[in-house]
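In this view, the complex is presented without one of its protein chains, the others remaining in place.
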Amino acid sequence: MAIPAVDRKLQLVKRSRMLDMLYAAQKRYGYLSEEALRHVAEELGLPLKEVCSTASFYSLYHMKPPGQYVIQVCEGLVCSLRGGAEHLVDHLRQKLGIDVGETTPDGKFTLQTVQCLAACDTSPAMRINDDLYENLTLEEVDAIIEMLAGGR
Amino acid sequence: MVEEITLLVDGREVKGRKGETILQVCQENGIDVPTLCHFERLSDIGSCRVCIVEIEERGRTRIDTSCTTPAAEGMVVRTNGEKLNAFRKAAIELLLSERNHFCMYCEMSGDCELQKLAYRFGIDHIRYPRFYPKLPVDSSRKYFIMDHNRCVLCRRCVRACEELVGNHTLGLRGRGFETMICADLNVPFGESSCVSCGTCLSVCPTGALVDRRSAYMGREVQVKRVKSTCLFCSVGCGTEIVVRDDYILRVEGDWDAEPNRGLLCAAGRFEPLYDETRARSLKPLVRRNGGLEEASWEEALDLVAEKLRGFDKKAIGALASTRATNETLQLFAELFKEMGVENLGCLEGPITEPPEKELSLADLDEADMFIVVGEDLAEDHQVAGFFVKRGVTNRGARLVVVDEEETGFVPLARRWLKPDEVEEAVHLCNAAAQPAVIYGARAGEELEVLRRELADRARFFWMAPGTNARGALAAGLGGPFDAEAARCVYILACDQGKISEELMAQLKEADFVAVQSSYVEPWAEVADVILPSVLWAEKEGSVTNLEGRTLKVARAVEPPGEVKGEGEILRAIRLGVRG
Partner (left out) sequence: MLSSRCWQGGDEMPEKALLRNAGVPHVERIDVYLARGGYQAVRKALLEYKPQEIIEMIKRSGLRGRGGAGFPTGLKWDFMPKDPNITKYLCINFDEGETGTFKDRYLVEEDPHQVLEGAIIAAYAVGARKAFMYTRGEFPLGMKRWIKAVAEAYGRGFLGKNILGTDFSLDVYVHRGAGAYICGEETALMESLEGKRGEPRLKPPFPTQVGLFGQPTLINNVETLACVPHIVLRGPEWFASIGTEESKGPKLFCVSGHVEKPGLYELPMGTTLREIIYEHAGGVWEGRKLKAVIPGGASTPMLTPEHLDVPMAFETLPKVGSMLGTGAVIVMDESTCIVNAVLHLARFFAHESCGKCAPCRVGTHTMLKILERVEAGEGRDGDIDLLLDICETMYGKTFCPLGDAATNPVTSSIKYFRDEYEYHIEHKRCMV
């Protein structure tokens, strides 16, 4: 229960750094491990449960170690209407040999679904790490995966 | 003066006070609005939606939760009606469908608030599909179990841990349907920062949090509740001892009692029932032929009286545990003073009367700064410590620990000072409007410094050692006790277990030691006579807590075996001594 007493107002403003700090911790530790969460709790002077509570609420935080490339396929209605979403997901499941939420054994790709990416007029769409790919065809997806799998 | 307001509720004019919620106004006027996530001592979050009512205000009608909506003058409220009740019924059915609510196997059946609501709204089946999610049962905590299958996510436990105790162990994780209650960084409760105060257990409406020992042992209608006072430290928390057929099921906090208002700590709630492994002293024991043998009361009392008459009064010493009632301690003091024995003291050690004859722990809720001197509130007087934790974590009050040792409260503190750095604490007080100094047995010179410097600014709170320290002082038993001079020692031990090694060594040297105790240990080694005495739940009388408040101790169960009352034994000895 390490909560050093600070000014109430200051505490509020300090707390507002939470989401940013979680992103930074995720970058530094690879994912929000116990160590990462403890670090954030200590930095912000908050009880552990507050950090866990907040981090686990949001979809973009990885609470488990992710692959090198996190593929997030939009599973929204419009992407589905335009041939993406589940069609794309199924294609990737087959191609990568993993299910949604899983990571390939070589640690390269993690497959996830996300909600509407606001790319409805350029659907189907997906994100890989922080990059948005739009107007996808299955062939294009294959090409992207192969390029990334080829490694750098 | 708080402004009075008038509302029309269910066609009836009712009065309330400005600042109250619609629910509060209804409850005060005897209007029964169903609730689930609401709990009087906790903030309202409006999450279960069961308490919704129809509100007509300024010509507009809306539906909202009565627990969160402030009551206003002229509001027209409808708490009943077909639509509202149809909604409530559906909402409860949704809750029942969410997780695994099998009343037949649940220990709370009969006392469960969810179940009561289901009965109230005539739910005899659940129309919605059930999911039977596979949820864990966390049994890693020693005293109680968290069964997530029965949780309705009312968040009372989270709020209690935050608002009442200030421990901030319980929180949530995940979102939506996946939301779960969890401890710290999602660790088993037994490995978390939980201090086992049991507050979450006492607020949980369902069988999600269950006391291990008393599970399945008795429904509310089958038990008796005896209001008493905890005898395990000097805070004097008001308790409700839950009894069935002369058997203690569990100890709960009395929500109406001062100073704890329902809170307890592990030392009073769980340890006496779970961790006590010693054998009860049920028959008088007398040392014969090298060992302790059972004897009759007559024989044992005669022996004690004989010895007390026989020894020179300067060679007699008597120690009383502060777990005894005021009445017992007075009688004890009288008995020995009558005999001319002056070597009297407390089993816990000498007690010095503090300058504060009276204090009020409730004042701690106003403090904006705490200085804790020579006291580890994480171990002792924990409920007083809750006041500090609440203040620091919820009100932003500052904590300074002045202690040679790194106590459990140091992580919470703004500064940890050694006793010789106490001036800095004084300095830090300059910014405080209402500083509070809480001091314990290990406080030394540094306390005097604080008294001098903060005399008219701070309130001082004495964390009295033992339990009924004030009662002992009033009976003149503050000591000090000369163990070396005492060849014949009488000890009113109550149920005390931790005795200093030094004292034990001195008692071994004594010629005759008689102990009236609830347990055989730790006296078997040194005692010549052990007189079986009542346990904390078997005695009655009063104790005076560290505030100076006189509190009632009530007998919850009958003493077993040949156990006698503390006063009864002392009176018998007095008779014997008088001859």
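Going in written order, the chains are labelled A and B, and every chain counts its residues from 1.
Just so it is clear, a contact is a pair of C-beta atoms (placed from the backbone, for glycine too) under 8 Å apart; a residue touches a chain by one contact, two chains touch by 3 or more.
Being a predicted model, the structure only gives us computed values, none of them experimental.
Touching the chain that is not shown, out of A:22, A:48, A:92 or A:111: A:22 (per the contact rule at the top). Checked against the hidden chain, the listed residues B:11, B:122 or B:176 yield one contact partner: B:176.
The residue from B:97, B:434 or B:542 that touches the chain not shown here is B:97.
Panel shows chain A; residues 9, 12-13, 15-20, 22-23, 44, 50, 53-54, 57-61, 75-78, 80-82, 85, 114-123, 127, 130, 132 of it touch the chain omitted from the view. Contact between chain B and the absent chain runs through residues 45-49, 52, 63, 68, 87, 90-91, 94-95, 97-98, 127-129, 131, 152-153, 172, 174-179.
Here is the rule we use: only the chains that are shown with their structure count from here on.
Residue ranges on chain A touching chain B, taken from their complex, read 1-8, 11, 34, 37-38, 47-53, 56-58. Considering their complex, residues 167-175, 182-186, 193, 389, 392-393, 395-399, 411-414 of chain B touch chain A.
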